[in-house]
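FYI, not all chains are in this one, though none of them got moved.
A and B label the chains in the order they appear, each numbered from 1.
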Amino acid sequence: MWIAAARVEDLPAPGAYVLREIAGESVILTRDDTGAFRGYFNVCRHQGSRLCTEKAGRLDGRIQCPYHGWAYDLTGRLVDAPHMDDGPAFRMERVSLAAVAVDVWDGHVFVCLQPSPPPLRDQIGGLARRLEAWRMFELRRAYRAIYDVRANWKLIVRNHLDTLHIPFVHPALRRLAADRDLEGDPPAQTWLGGRLAFRPDVETLTHSGRLRRPALSGLADDQRRHVSMYAVLPNLLLSLHPDYVMTHLLWPKGPDRTEVWCEWHFHPREFDRPAFDPADAIDFWDDTNREDWQVCEQTQAGVASRAWAPGFYSPREELLVTFDRIVLERLDDA
Amino acid sequence: MWIAAARVEDLPAPGAYVLREIAGESVILTRDDTGAFRGYFNVCRHQGSRLCTEKAGRLDGRIQCPYHGWAYDLTGRLVDAPHMDDGPAFRMERVSLAAVAVDVWDGHVFVCLQPSPPPLRDQIGGLARRLEAWRMFELRRAYRAIYDVRANWKLIVRNHLDTLHIPFVHPALRRLAADRDLEGDPPAQTWLGGRLAFRPDVETLTHSGRLRRPALSGLADDQRRHVSMYAVLPNLLLSLHPDYVMTHLLWPKGPDRTEVWCEWHFHPREFDRPAFDPADAIDFWDDTNREDWQVCEQTQAGVASRAWAPGFYSPREELLVTFDRIVLERLDDA
C-alpha cells in the first residue's frame, strides 16, 4: 500500500528533500528540476553508503555520496563516479539510484516501496470527494508533536475509529462530543471512519469548545457541526475540524512500538495574523492523545497474554469489525 | 508447579489486590467478598486491555476496565458490558475473567497457571510439618530488598543449597556457621534443603551473632542451634532462624536474569516494641546476598562458554546432584 510520509510543504521546491524511515529503509524524498516528486533508497550504488544523513535539507542539483564522491542527478541517474572505467561490467549511464514511487493527494505526500504500485487514487477512492471541502492542500502545519507509543500501530488505528471509550478515557472530549459512533460512511477496503457530532453550543474541539478563528470557508453547515475522523490505511489518521485539520502519521518501530507524529494544520492566512495562537487546538489534543496512548499501551500489554482471545464486538463497534476483517484478509493474502 | 507469589499479609481483606508478573503474564491476586483467594489474568475479555495498572491497591467490589468500562465482580464474572447486546455470540453471564489457581501454605500465597493444578499440599509435602514450629503464617514482613541478578534462577537455587562456598565467599557468615553441609532431610522432588549448625556461642545469623530479640516460641532446642535452609521449588527460598525468617522469591526475567525479592519476617509483637530494629538481620544478609549474587553472576557467565562441561560433584554436593536430577527429569518430560 501507499504510505503517507510527508506534506507538500516539506518539499516546496526542486532540490528540497526529507529523509523518512519506512519499513526499516531510509528513503530520500525530493523534487527534481521539473518539480516532479521523486523518491530514492538512501543507498549509494558504489559501496552502499548512506547518501544523505541530515533529516531534511536542500540538494544542489545533485546527490553526492560523502564516502567516495559518486554523484547522481535529481532524477537518480549516476553522473559522476571517480576512478571508474567504463567497460562491460560498468556503464555509468546504466546506473541509477533505486527508486521509490511517490505521489500526492490533497497536500499529503505518499510513497510506495513496491516495484509496480497501483495508482494512489485507487487507495484514496471516494474519500477524496468527501474531504475536498477542507482544501487540505492549502493548509500549513503549525506544530508537530512526536510520541513514542508502546503499542502496535493497528491498536492506534482501532482506537481512532472507536468512540465508545470516550466516556471512560477522555474527560475533556466527552464534554464536547456526542456519545455516538462515527457515522455516515459505508466501509471501504483502504480507508474508514465517519463523523462525530459536537454537543449543542460546541463549535470545535478545543478545551473551550469555542471557535477562536474563522471556520474554513467552503465547509457545509454539517461539516461545521462535526469532527470528521478517518483512517487512511495503513498509517494516516485524519481529524478534520471546522477550523483546523489534525493528522497522525504512524511509524511502526516494532511489533509493539509505534512512533506517532501528530500535526496541526491551519489556513495559511491564520499565520499572518498577529494574534494567531494554535495552542487551544494543540493543548486539547495533546492531552487527549496521551490519554489514548495510555489505553493503547495497556491493550498492547494485555493482548500479548496467553489468556487473550478476541471475539466480542458491540453493535456499535462496526468499524472495528471492518478494520479487523481488512487486516485478516491481508494476512491471508500474505 | 505452584509459584510462590505473595504473603497473606499482602491481601489482608476482601478487595485488596496485588499484581504479579509471572512467566510474562500480569496476574491479579485478590480476595473475593467471602475472603477466598482469587487470581485472574490481568486482561479484559472485551479488547484485551490491562484491568489494573497499579502494583497494589483496593478493588471496590468490582474490577472495571479503564478502556470501555467492562466490569467484573471479585469472583471474575462479567457484571457490566456497556453497549453489548445479548445474543448467540455474547451472553454476559457466560463471560468471566481467565482465572489462575491460588492457594496458601503457612502464610505464603502460591499461584498456578496450569488449568487443573495438583494440590499445593502435594508440592509442600513433608516440609509443612518440619517447619510448622516457626508459625510462618503469624509473622510479618519488616523489609523487602529487591536485587536484579544477572544469573539464571537455577544457579540461585543451587547457591542456596550449597555450603561449600561459604569459606571462600562469605567472610561474615563463615565466622558464624559450621563448615558443614545442609543435613537432616532425604531429598524430595519438590523441595530440598536442611539445617546448618551455628558455631558455639552463636545464637542467630547477624553480624554480632547474638539474639537481640526473643527466639520464636515453640522452637525446639535443635531449631534454635541451626539455620534451616530450604528451597521450595521452583522459586521460594527459606532461611529460618531462631528469631526471624528470611525468604527469597525468585522472578525469572530471562534465561540469564532473575529479580530476587528478599524479605525479612518477624513476630508481630516485635513491631510493637519501641526498640524494635531489624537492621542486624537485614544488614547481615544484605551483605551476604550481594556476595552470593556476584558468584552466581560469574557462574552464569562461565557456563555460557563453549568450554563448559558439567560433571564433577563432591560427595558433599549431594543436594546439587539431587536438584540437577530434578531439573533434568522435568526437561525430559517437557
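Just so it is clear, a residue touches a chain if its C-beta (ideal position, glycine included) is under 8 Å from a C-beta of that chain, and two chains touch if they have at least 3 such contacts.
In this text, all values refer to a predicted model and were calculated from it rather than measured experimentally.
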Overall copies of the shared sequence [whole complex; 2 in view]: 3
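Note that in this section only the chains that are shown with their structure count from here on.
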Distance from chain B to chain A - Cα centre to Cα centre, in angstrom: 49
Chain A-facing residues of chain B, complex: 24-26, 41-50, 53, 66-69, 81-85, 89-90, 95, 98
Of chain A, residues touching chain B in the complex: 158, 164-165, 167-169, 295, 298-299, 301-308, 310-312, 314-317
